[in-house]
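The other protein chains are all here in position, but one chain of the complex has been omitted.
Coming up: subunit A.
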């Protein structure tokens, strides 16, 4: 009985200590550890915010089995950079618009952040952002990938993204005819 109580108390103190720490440790699928500020993680990721609030953050590294070390490094890097950036005026004033839900344009540093990534890293990062519920990072990475598709023909898109064409020649012709105008003017 006494022992149990003592254990409970220890648990309690550990939790308090954890709440006092201002960073969280994240563990990638290949076992590497990364530290990120708790405030930034909670603000930028709905999933991490939920884990922090729910106390399911592990001091020895919260397992994120779905995310590789390279992607997680980028996520952490992004969180740290974001913590230091000041939202631009353009972002604040964009609410005056007739559009219901316009996508926010990435800021200059965010552009640079994703521009340096290889395709592989970018795809891993977009998956990681999606998994962690990081809306803003998802926005930035999706924007980058969509930029790579814009104005390209289906052939070019297949080439850039290494996609196998699984249509028959007839099917492809049918689609082209159905939407012929979309293939000509731009």
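Please note the rule applied: contacts are C-beta pairs under 8 Å (C-beta built on N, C-alpha and C of every residue); 3 or more make two chains touch, one makes a residue touch a chain; residues count from 1.
Keep in mind that, in the parts below, contacts and distances are computed from a predicted model.
Engineer: Which name from "S1 motif domain-containing protein", "Protein kinase domain-containing protein", "F-box domain-containing protein" or "Ribosomal RNA-processing protein 42" does UniProt give the chain that's left off?
Structural biologist: Hidden chain, UniProt protein name: "F-box domain-containing protein".
Engineer: Identify the residue among A:23, A:46 or A:153 that touches the chain left out of the display.
Structural biologist: A:153
Engineer: Would you mind spotting which of A:43, A:81, A:111 or A:143 touches the chain that isn't drawn?
Structural biologist: The single option touching the absent chain is A:143.
Engineer: Counting contacts across the full complex, list the positions on subunit A that touch the omitted chain.
Structural biologist: Touch with the absent chain occurs at residues 96-103, 118-120, 122-123, 126-127, 130, 138, 142-143, 145-146, 148-154, 156-167, 172, 175-176, 178-179, 181-186.
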